[in-house]
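With one protein chain held back, the other chains of the complex are shown just where they sit.
Going in written order, the chains are labelled A and B, and every chain counts its residues from 1.
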Amino acid sequence: MSGAYGFWGQAVRRLRSQRMAMASGVLLALIMLACLLLPLLSPYDYFTPHFELVSRGPMLAGGHILGTDPLGRDLLVRVMWGCRISLAVGLAASLVSVLIGVSWGATAGYVGGTTDALMMRAVDILYSVPFVPFVIVLTVLFGSDLWLIFLAIGAVSWLDIARIVRGETLSLKQREFIEAARVSGVRGAGMIARHIVPNLIGIVIIYATLAIPTVILFEAFLSFLGLGVQSPLASLGSLVADGTSEMQSHPHLLIVPAAFLAPSSTASTTWVTGCATRSTRGTADMSAPPPLRIRGLSVGYPSDHGPIQAVREVDLDVAAGEFLGIVGESGSGKTQLLLSILGLSAPRAELCGSIRYREQELIKLEVAALNQVRGNRISMVFQDPMTALNPYLRVGRQITEVLQVHRNVSIREAERRAIEMLESVRIPDAARRLRQYPHELSGGMRQRVMIAMALIAEPEILLADEPSTALDVTVQAQILSLFQELRARTGTAIVLVTHDLGVIAEVADRVAVMYAGRIMEQAPVHELFAHPRHPYTEALQQSIPRIDAPRSTRLASIGGTPPNPAALPAGCAFAPRCIYRLPICDSVAPPLLEIRPEHWKACHHEGELGKLRGEAA
Amino acid sequence: MLRYTARRLLGAIPTLLVIVTLAFVLLHAAPGGPFDAGKRILPEIQKSIEAKYHLDEPLWRQYLRYLGDLARGDLGPSFQYRGTSVNEIIAQGLPVDATIGVTAIALALAIGGAVGVNAALRRGTRWDYGTMAFAVAGISTPVFVVAPLLILTFAVTLHWLPAGDWVGGSPSHLLLPAIALALPYTAYIARLMRGSTIEVLNSAFIRTARAKGLPLRLIVWRHALRPTLTPLVSFLGPAIAGLLTGSIVVESVFGLPGIGRHFITAALNRDYTLVIGITVLYGGLIILFNLLADLCYAWIDPRVRLR
Partner (left out) sequence: MTACRARALWPSLACLIAGCGSVDPSTTAPGGLPAPSISVGTALAVEQNLSRTLDDTPRSLDPHLSTDNPGQRVLDDLFEGLTSVDIGGKPAPGVASSWESSADGKTWVFHLRPDARWSNGAPLTAGDFVYSLRRVVNPKTGAEYAQGLAAIDNALAIASGQKPIDALGVEALDEHTLRVRLSGPTPYLLDLLSQQYAYPVYQPAVTRYGDDWVRPEHIVCNGPFVLRENVISSRITLEKNSNYWDAAHVRLQRVVYYILADRSTQVSRFMAGDVDWTDSFPSNQRPWLKSVLGEQVVNSPYFGTYMLGMNFALPPFKDNQPLRQSLVLALDREPMARYMRLGIYQPAYTLVPPLPGYEQPLPDWARLSDQARHALARSLYAQAGYSERHPLRVNLESSRQDPDARHYYEAVAASWHSVLGADVHVYEREFKVLLQELQLHKLLLFHYAWIGDYPDPYTFMQIFYTGNGNNHDSYSNPSFDRLIDAAGQEPDNVRRYRLFEQAERVLDDDAAYIPLYFYATRHLVKPYLHGWQSNVMDRNLSRYMYLLEHQQR
């Protein structure tokens, strides 16, 4: 649903979540309203001087609330006019730079080729031209008419917009609707104007409004130099400049306009960055099962609608040397389960329950002690090796530091062992690889490096979060066989989290099936596949396409959609999609019970399943 | 890297040419000449002065003459200060600007960096909100408001620091102008570092580092530092332009013998050579610093390949 609201909807929602930005937006609106209305409502004139009232300080009785300026004019009215002019200059100059920048960038991006190269080269050159001196020269030489100021400022600040617009145009060009338009005969300027530009509006507006506070301050700077707007007009900048020279004798002449200038530009800065900032709220990540003994683990995240439970009362054990597979859809909580074992959940996560590794309680363990466990006794391999490795450091360094921290060996020794490890994960030419950066390796190799990093300290348990999902299929197979080999050699227990049942079938000893944060079924692998007891497990199995099925077989999928973790139904979470549903399933959540040795299930349905396979229910 | 640098420097030449030409054309297009004064000069004398400064030649010839001199590094005589050359004025003023500029940036980096990183580490606390509010205020308050206030407070009222002037090598004369100039940058760098630090600390490879059981100190210094610095480097390159303009205000308020102040009086008095000379200098500095920033960036981030 979030995508359907489009650009503005997203912007508004982002805004609402950032209170400071909202407040600034409101403040800005108030200021704009004030500077439009106040001069109309005030009994005082904007430019008629009153010599007897020169430079009076603020007084509530005399009617001039904020005092008078050196010509006896009401300061509040002057400042409001000044606001108006400053904002007008800001908007007008931004408009000029938008007009120039958008036409330039869109044309360059759309036409492409030599024209593009030339136009962008011009932009590059202009970037290096010191624009402030030029604006100064322009205003000195050609006077300070207001329109000239707009033009001068706008003419030198269009460069950023041009660059961005060109980039966006280039990527828009590839999109389907452009192709469609082209097919129907739209060309050239018409294409640019009607199809490309409207799609740029959002991003252009952001950059244009980003320029407004800068322009306002720049105009203030020009006024300080005596080059900005001329009397009897006054901008906030020229009022501040005048006030600065009177600062020692009539401080109110400086303080009042400065008090309006700072909030105006502050407010517009904050408001704009609020619109543009991506929300950095953590995704509702669920945590992971504990190492050896996990009991009643729940991981929740606070939100505006109440806590979101990513993991709900999970009990799990990992035996020494075993290969445990945890399978489930995205959003089932399996990754969160893994992360919570090593205390890597997002800072806002709230953990309850117990994760015991060898008699040590890991939840709420202090960092120093936890660091003894991480990488050393329990290590983790992450999903995307490109982002999980530090692109700024050489591969060797990232491996050897594990040993240096945990084993206190010399760098030479560490490198030797690193080379050994790389070889054991089947990376050829290991010594050279040590010196390389992650971006110089292929995806499969990076993942192997990660595995090497995780195993070099010979941990007892290896947690692997979808280690091959980001890789292509052939590499996947290699990684999996590597796991098996390593486990055979070193006896490390492996917890493999994946959404791919097929992978589990190949390598795991035991499988846990998770859905909506709960373990639904847990059994040795053969047992699970032969006799699934949970409707979800059965459905998962059936949804694996079989190469030997007739072509006409429809692709089986599980009807319905995964539940929203923020709005979980009472009772069994799978009930809405379950074909074996009973009335009790809607109201009571089934507990995890051992129905056969080592076979646990959480379901109200008794007995075997088989509907999906065409067997009796 | 050397080839890249050489190529960039060569590419700077057309840019500088554009700058010179633009400035030249603008100045000569404007009404008024350097020797027009309130009190009329005798025509013969005016002619003699103009001949001396080649102002009687056709414009294209003056332009070419200027280019020729420029190629030899001679920025010409100043039209305002008779008997002084532009090279001399710049040579006298540049060390002042350079010292203050470098000090200001060093202050901004040290304080802004520390404050920003700290705010990121203490995210969500009052410390965080407080420093960020200060940052936004600092960015929004113009230098020409801050500088006189500093003088008022520290020099006139408290007598702790001198109110201006420049004594080469004296740190007390350096301090207030550098602080005034550094303020908006400190605020901006604090904001930048805070954002960058938060982003880096949330990244996947930091999570990996934590998963390896590395101590915090190691994570911050070895893993987090470089990625945090890259946006800073991108910012510093173009920031030089802002430093140059900020110095105009600081120089005029503190009475410092730098170059910035000259610029406006030179434009007002049609001191063609001084205006063009300073403009070329500024342009050159911008190009140089952008190049340095790009080189720095490439040095920090191994994924960046210099084209």
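Keep this in mind: a residue touches a chain if its C-beta (ideal position, glycine included) is under 8 Å from a C-beta of that chain, and two chains touch if they have at least 3 such contacts.
Keep in mind that what you see is a predicted model, and the values were worked out from it rather than measured.
Novice: Kindly state which of the options B:P231, B:P257, B:G284 or B:P302 is in contact with the chain not pictured.
Specialist: With B:P231, B:P257, B:G284 or B:P302 as choices, the missing chain is touched by B:P257.
Novice: Among B:V18, B:L152, B:L218 or B:A298, exactly one should touch the missing chain; which is it?
Specialist: Hidden-chain contact among the options goes to B:L152.
Novice: Check each of B:A37, B:L64 or B:V102 against the chain that is not shown and name the one that touches it.
Specialist: B:A37
Novice: When the complex is taken as a whole, what residues of subunit B touch the one chain not shown?
Specialist: 30-33, 35-45, 47-49, 52, 77, 80-84, 88-89, 92-93, 148, 151-152, 155-157, 159, 162-166, 252-257, 261-262, 265, 268-270
Novice: Since one chain isn't shown, list which residues of subunit A touch it in the complete complex.
Specialist: 47-49, 51-52, 54-57, 70-72, 140-141, 143-144, 226, 230-232, 242, 244-251
The rule we apply is simple: only the chains that are shown with their structure count from here on.
Novice: Starting from the mean Cα coordinates of subunit A and subunit B, work out the distance between those two points in Å.
Specialist: Result: the chain centres lie 34 Å from each other.
Novice: With touch defined as at the start, can you tell me which subunit A residues reach subunit B in the complex?
Specialist: 125-134, 136-138, 140-142, 213, 217, 220-221, 224-225, 227, 237, 240-241, 244, 247-248, 254, 258, 261-263, 265-266, 269-270, 280, 282, 342, 344, 367-368, 370-376, 379-380, 382, 384, 387-393, 397, 401-402, 405-406, 437, 439, 450, 453-454
Novice: Could you list, by residue number, the parts of subunit B that touch subunit A in their complex?
Specialist: Subunit B residues touching subunit A: 12, 14-15, 18-19, 22-23, 26-27, 29-31, 136-137, 139-142, 144-145, 148-149, 152, 198-199, 202-216, 218, 222-223, 226-227, 241, 244-245, 248-249, 263-264, 267-268, 275, 278-279, 282-283, 286-287, 290, 300-303.
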